[in-house]
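A single protein chain has been omitted; all remaining protein chains appear in their positions.
The first chain written gets the first letter, and so on, giving A, B and C; residue counts start at 1 in each chain.
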Amino acid sequence: MEWVLFVSQLLNGLQLGVLLFLLAAGLTLVFGIMDFVNLAHGSLYMMGAYFCVTLTSALGSFPLAVLLAVILTFILGIAVELIVSRHLYQRDHLDQVLATFGLILFFNGAVHLIWGPEGNPIALPDYLNGRISLPAGIEIPTFRLVIIAIGLAVAVGLIWLVTKTRMGMLIRAGASNRRMAGALGVDIRKLFTLVFALGAAMAGLAGMMIAPITEANIGMGDDILIVAFVVIIIGGIGSIRGAFIAALLVGMIDVMGRSYLDDFMKLIMDNQSAETASPALSAMAIYILMAGILYFRPRGLFPPRHR
Amino acid sequence: MRIHKMGLISVATAAIMGAAVLAAPALAADKVKIGFVTTLTTPAAVIGNDMKDAFDLANEHIGGTMAGLEIEIIYEDDGFKPEIGKQKTDKLVKQDDVDFITGYIWSHVLLASRKSALDAGKFMISANAGPSQLAGKLCHKNFFSTSWQNDQTPMALGEVLNQRGVKSLYIMSPNYAAGKNMAAGVERTFKGEIKGKDMTKWGKDAQLDFSAELAKAKASGTEAIFVFYPGKAGGAFIKQYMQAGLNESIPLYTVYTVDALSLPKFQKAEMKGVLGSLATQFWSPDLDTPQNEKFVSAFLAKYGRYPSFYAAQSYDTLFFIKSAVEAVGGDLTNMDGMRAAMEKADYPSVRGPYSYGNNHFPIQNFYLREAATDSEGRWTTKIVSTVYSNHQDVYAKECKL
Amino acid sequence: MNAPLLETRGLSKAFGGITATEGVDLDVGEGKIHAVIGPNGAGKTTLIAQLAGMLAPDSGRIIFAGRDITRLPTHARARLGIARSFQITSIFHAMSVLDNTLLAVQAHDGHSYRFWRRARRDKRLTGPAMAALEQVGLGHKAASNASGLSHGEHRQLEIAMALAGASKLLLLDEPMAGMGAEESARMVVLLRGLKETKSILLIEHDMDVVFALADRITVMVDGKAIASGKPEQIRADENVRRAYLGMEGPGETIGDA
Partner (left out) sequence: MHPPVRLGVRIAVLLALAVLPALTGALDQPFLLDLALRIMILATAAVSLNLILGYGGMISFGHAAYIGIGAYAVGIPAYYGEYSGYVQLPLAIGAGALFALVTGYICLRTKGVYFIMITLAFAQMAYFAFVSIEEYGGDDGLVIEQRSEFTGIIDMESTHQFYYVVLVFLVGALYLVSRIVNARFGMAVQGAKDNDQRMQSLGFDTFRYRLACYVIAGAMAAAAGWLMGNYNYFFSPEMMGWTHSGELIFMVVLGGAGSLFGPLYGAIVLIILEEQLSSATVYWPLILGAILIAVVLFARGGLEGMLAKLERRK
């Protein structure tokens, strides 16, 4: 029974991890290539979820809605890049932080205006709403398995794109040396727009994956954005591989902390203090992890070779 | 470029001028001014809007006057932040010079705002938040609650569990003061075994994915699950509880989680498993009092949805204020007279008659209610039984009033 | 002959599998100008970086004024009297020209935990700072913003900063890079004038400059010092001619390893 729980928790950690990866991948690319701190990345995650809400109820089909919503978020990403982000690449990080915080406020206000303040649920079709029995009595909700599958598929696709294709070569070149990518004769502005929109679409997809579990909410992106930043910092800015490993690491630590920390703490202190200390400690866990990693590796686990 | 800059300068200047101009002096007292601080932005605005709608409805039912005085209501948004709540309270009591200040969903906003309102000599009436401090040591002659003290509802639920012969329980609650109060409340009265307890992250980046906790609860072999997840976390929790299939094996007991705000969403998402789940509350839309019938039917007619308990408390609050103002014939300077009237709770409350304890928190009934379908197929809650009659909170004895 | 001011013994540094410097022995005498030449990628800049303390050598020792400084951090070496100029101009762009040299003076005038007196009104700082600027011919630009200077003036400012620091050894990485002939000539005069008070380790591609200034020359190829000696010895050295001088004219570079 104990290890059944453990395997369930591993799967839960994996699911959280791939979700974080979807969000962090775009963030780390935009950051690594354009040197652009995009606080509004979480807003794109939120917008993806809201697009999906509206489309699901309009079309009556969740998969179709996801497909269209991903495209819509991609287009929104292009728009944001052209109207705001593009003008900020040459600015220092402070200006970027300020402007993209403005974007967060703007999107939160816009969603409040359009969809109202209440959370919006997404109804899943029956075939996604059930559970799947794995061997040895492990049961997991179907939709969580779907998230894991989609997340891993996107991860594999992205790593293929970055390591095996010409576009990927340009992206990597851009991440390690911006001037060089320009020298390779690419239209760097188009590449930037494309990467930004790709990141937006992945963030939007992550929002669509979580909304059927938690509802689409105003500010849902702000909450998770900080965690996504933790992921890319741990992984090393600009590194897809780093983002993937760090996302799984953070997902696992978060889930395992919530599952086992209180039992562990009870071994070393009395029950009462353990009950108070462990929630705080598990909330702090990822920050402690990040501070610890940065202490020993000030540029994360997998920093790109040259900047 | 130049135009933009000039535009910015004028915006900034206008803002500064605006601060001075909008701060128009208060007029003489031919009005009753009521300040209402609640959350109108962020997802919690769902609660704030429900309260505001109910308060407006009450004003409509009263006819916009009390004791011949016109009612002026000023709503302010606390943005879910204690600091902003305090600032808005300062504005209401100092700039708008309101006579009563009410609203307050959140304990920390209420605690932060309390001194500003009370030091200015205003009546402060909480229409929701009921932190233990204000019921105990920090009780004040000019502070009243029209809701409840945090611990009462979960204590009633613990009692229900005992009555139903539940032997073991798994507790989940957010890791903040009210969440801890709720968990402590149910533990205080529940006599069986606590199989496990998870306090989950709350606040700005609250935890909304409960997969790990649900897996633990399932593995613990508990007979029942108790949760307190107000607002957006409630919907998320119930969904995952269903998706994990636990509704087929482990019954769910809740406080402040399955309510008029979340049920329509469950219905929209066709989560039938939530029907039949049990919760305790001081009030329910089907409670049989004349005032409640009038309130619920009018609310349904006007807004097309059932009112939540937040709405019920807010609706009550205006009638409560009216009883005080009429008792002194509209003489708003007669604080002592108004206070004496309020202490009697002599007004038609939607929950039926109740009384006030020394700490100005209600002594009232608590009911067990069940999520069910009404005659028109809408999901709502129905009363099953009375758990506590005239129950007083445990902190009243710490109050020196 | 006295013990040299700076000695290195067996200085080696590799990046991954690529050797940057390998077993370099170097002696810079007091009051001398010692030039290091070699093709691009020979490891000259890596050598300077190790001497200045920005890179830690994998093996070998660095001795300065009789003291082993191999493990000392950059700032500590600077305080002992090693000043460095950079191949790519490295100044404080957001500050005035005077502030740039003022910082160089401040670095050697005790600690900087002084929170109250205005540094720009402190004669102990402004005096030497102005003097250094006058010496390189930038006195009239003292109040200008450093980012507004011309390229040649930037190089002059670098030298002024090295001078202001009252250091014993200047590590100059291509001080003439990108300069016009006239500016170069002025710089040669300037550097020669410094010999009385400072020792200089000079990296330079312009062979005319090197042979005009240097007391000793070390030739580096592929991370190794293949020859070391007086200018006329180097000019006559067969190895050097084959590896470097003979193949292309002075001032040209070979390969890009």
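Here are a few things to note about the model shown:
By definition in this document, contacts are C-beta pairs under 8 Å (C-beta built on N, C-alpha and C of every residue); 3 or more make two chains touch, one makes a residue touch a chain.
Just so we're clear, the structure is a prediction, and the values are computed from it rather than from any experiment.
Shown chains touched by the missing chain in the whole complex: A, B, C. Note that of A:Val37, A:Leu124 or A:Val162, the residue touching the chain absent from this view is A:Val37. Touch with the chain omitted from the figure is made, among B:Ile34, B:Ile73 or B:Ala112, by B:Ala112. Remark: the omitted chain is touched by one listed residue; of B:Glu76, B:Asp99, B:Asp198 or B:Glu213 this is B:Glu76. Considering the full assembly, C:Ser112 is the residue among C:Asn40, C:Ser59 or C:Ser112 that touches the omitted chain. The chain omitted from view is touched by exactly one of C:Leu47, C:Val97 or C:Met161, namely C:Met161. Chain A residues in contact with the hidden partner, per the touch definition given at the top, are 31, 37, 84, 87-88, 91, 93-95, 97-99, 101-110, 112-113, 226, 229-230, 233, 237, 276-277, 279-281, 283-284, 287-288, 290-291, 294-295, 298-300. Remark: the residues of chain C touching the chain excluded from display are 52-54, 73-76, 78-79, 83-84, 86, 90-95, 99, 102-104, 106-108, 112-120, 122, 125, 161, 165. Touch with the hidden chain on the side of chain B covers residues 1, 4-5, 7-9, 11-12, 15-16, 18-20, 22-23, 25, 40-41, 45, 76-77, 79, 81-84, 86-87, 90-91, 94-95, 107-108, 111-112, 114-115, 131, 133, 138, 175-178, 180, 202-204.
Here is the rule we use: only the chains that are shown with their structure count from here on.
If you sketch which chains touch which, the pattern fits none of the simple shapes: not an open path, not a single ring, not a star, and not all-to-all.
Taking the mean of each chain's C-alpha atoms, the chain whose centre lies closest to the overall C-alpha mean is A. Farthest chain from chain A, judged by C-alpha centroids: C.
Per-chain CA centroids place chain A at a distance of 48 Å from chain C. One finds 73 Å separating the Cα centroids of chain B and chain C.
Distance between chain centres (mean CA atoms), chain A to chain B: 34 Å. Counting partners per residue, chain B has no residue that reaches two or more other chains.
Not a single residue position of chain C touches two or more of the other chains. Those residues of chain A whose C-beta lies close enough to touch chain B in the complex are 1-2, 4-5, 8-9, 12-13, 15-16, 108, 112, 117-119, 121-123, 129-131, 139, 141, 143-144, 210, 212-215, 217-219, 222-224, 226-227, 255, 258-259, 262, 275, 279-280, 282-283.
Of all residues in chain B, those touching chain A in their complex are 40-46, 48-49, 175, 197-201, 204-209, 211-213, 215-216, 219, 232, 235-236, 239-240, 242-245, 261, 265-266, 268-270.
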